[in-house]
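Note that this complex is displayed minus one protein chain, with the remaining chains in position.
Which chain is which? They are A and B, in the order written, and residues in each are numbered from 1.
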Amino acid sequence: MLSGFELDLPDTLVGVLDLIADGRGTPAVPLAGGTSLIVDMRARRTMPNAVVWLGKIPELRGIQVTQDHVRLGPCTTVSDILNSDELAGSGVSLVRAAEAFGGQMVRNAATVAGNIACNSPASDLVPPLMALDAEVILESRSGSRTVALDRYFTGYKEDVRRTDELITGISWKRQEESSVDLFHKLARRKGDAITVVGVAVNMAVSDGTCMRARIALGAVAPTVLRAKRAESMLEGETLTPGLIEAAARQATEEASPIDDVRASATYRRHGIQVLTARLLTQAWGRLT
Amino acid sequence: MTSETDMTHKTLALEVNGRVVETRVPAHRTLLDALRDLGYVEVKRGCEKGDCGACAVLVDGVALDSCLTLAWTVEGCSVTTVTGLGNRTEMHPLQEAFVEHGAIQCGYCTPGLIIAAHSMLSENPSPSEADIRNGLSGNLCRCTGYTKVFDAVAKAAGAMREAGETS
Partner (left out) sequence: MTDTIPTGKAVTRDALRQVGRPLVRTDAVGKAVGKTMYVGDHVMQGMLHARVLRSPIASARLTRLDVSKARALDRVACVLTADDLERPLIAVDIPGQTGRARLETDQQVLVRDRVRYHGEPLALIAAETVEIAEEAMRLIEFDLEPIPGVYNPEDALQPGAPIVQGTDNVVAAQKIVKGDIEKGFREADRIIENTFQTQFVEHAFLEPEVGLGWVDENNIINLRASTQVIENFRFIADAIGVPHNRVRVRASLVGGGFGGKEDVTMECYIALLVKHTGRPIRLEFTREDSLMGHGKRHPFTMTYRTGVKADGTITALEVRLIADAGAYVFLSPYVLLYAAIAAPGPYRVDNLLIDGRAVATNNMYTSAFRGFGAAQAAVAYEQQMDEIAMELGIDRIELRRRNYLRSGDTISSNYPIESAVWTEECVDRAWAALGEPTEATGHLRIGRGVAAYQQSYGRITYLHDTSQAWVGVEIDGSVTVRSGVTDIGAGQVSALGQIAAEVLGVDLDDVAIYNSDSAVTPLAGTTTATRALYMTGNAVKVAAEALRGRLIERAAKSLGVASDGIDIADGTVFAIDDPGISMPFHELVKLSAADGIHCSELAIFRAPFSDGLDPETGEGQVHPDYVFGAHAIEVAVDVETGEVSILKSVAAHDVGRAINPTAVEGQIEGGAAQGQGFALSEEMIYEEGRLITPSFSEYLIPTSMDVPKVESIILESGTGLGPFGAKGIGEPALTPVAPAIANAVTDAIGVRVKELPITPEKIVAALHAEPT
């Protein structure tokens, strides 16, 4: 059973920002799909005194695709992503991650901002978003700022968000034609399972040269992270199997996996190597 | 029952299976507990953390795990449980197909599976087997091995398309 708290259900963004700033004495914790927060509250890992529900504000949910940007409202659900035709053209890796995410009911509730803000290294939407160079828009009563997702996490369960700030959007530049973004989730079971290794790759190629390489890794470090040294080995190069292998090996060095009930650090390293190489090979193959 | 409202307790008017019921519940009450306390015991408790799907209900046509949903957040929505879809004399095509195909053993997972299937079919009335599998992956069933469940959902999807009923 959950222990008691105050609950507000405001229908404006301003209402939410007021409540998370100081609320009625205690700053309220935002509640979106509840698929992470309610579970944590039941396990008594967190016991907020005040909670504010974001679901009454329709503007916070939705996918906007403009000429050169894609923007997700914070309360866009995983199912929204999965069922979106627009994203199928400009964020395929994110759609793949949505497909491999939880089960239907969890996908119907879970939101993209919740996936980021719950700060789990195993958050599945984060690697593809990070590989797409997504930015997080944070708003508070005192203003708003934009943070690259890549700089959002600062340590295990730590991030740059102040408690009076709400994630109000996630956006990224639409990808050029000559680019590919891919995601693969390795887990102990095919349906509804926590990720053991998640790898997202985003690559742009021009004239047989890799112009942009992004490799983002999930569940292999205290936070989702980019393997930046591996990326820089590829940019400006013509990829060969040898180079891909070397970059994948470099990616394993940048991770710091642990042993847990799902897998050992050794297996996770192996998984990064295999999946990174596999996705890079696929991306290169499709673009050349 | 008082109608007094504060930020921790209030009287909700919940629309369940087309009927409005009033219930006074605290803010931290899950929809699962609220519904069961009201007698909607067809909503099953299997894990209380989103792992099993036994507690699934439709909220405005979309399947949610009621154990992860706070009761207050569905006020103004229409909530449907498996008993709201059909009854012994007039079963919903999904219920009929589950019965005919032998997709029910202990039956504890059945209300959640039917709700999840319903929600999936309203998004995608002509699912492939892969779509059906992905639509049901949040519903654990320990008895059937799912083979007959897939058949039942495919059959019901056909029947529902024919009847023009997808919602």
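One rule holds for everything that comes next: a residue touches a chain if its C-beta (ideal position, glycine included) is under 8 Å from a C-beta of that chain, and two chains touch if they have at least 3 such contacts.
It should be emphasised that the depicted structure is a prediction, and the values quoted were computed from it without experimental measurement.
A.B. asks: Out of all the chains shown, which come into contact with the hidden one?
C.D. replies: Even though it is not drawn, that chain still touches A, B.
A.B. asks: In the whole complex, not just what's shown, which of A:141, A:190 or A:229 touches the removed chain?
C.D. replies: Looking across A:141, A:190 or A:229, the contact with the absent chain belongs to A:190.
A.B. asks: Footprint of the hidden chain on chain B, which residues?
C.D. replies: Looking at chain B, the ones touching the missing chain are residues 41-42, 44-49, 51-52, 54, 81-83, 85-88, 91, 95-96, 98-100, 102, 104-111, 114, 132-134, 136-150.
A.B. asks: What chain A residues would touch the chain not displayed?
C.D. replies: 1, 103, 186, 188-194, 261-264, 267, 270-271, 274-275, 278
Please note the rule applied: only the chains that are shown with their structure count from here on.
A.B. asks: Provide the C-alpha centroid distance between chain A and chain B, rounded to the nearest whole angstrom.
C.D. replies: Each chain's C-alpha centroid was found; their separation is 29 Å.
A.B. asks: What part of chain A is in contact with chain B in the complex they form?
C.D. replies: Touching chain B from chain A are residues 1-9, 24, 31, 33-35, 38-39, 41-43, 50-51, 53, 55, 79, 83, 99, 102-109, 190-192.
A.B. asks: Please output the residues of chain B touching chain A within their complex, sorted ascending.
C.D. replies: Going by the criterion above, the answer is residues 7-8, 26-30, 33, 48-51, 53, 56, 62-65, 67-70, 72-73, 116, 119-120, 123, 133-139.
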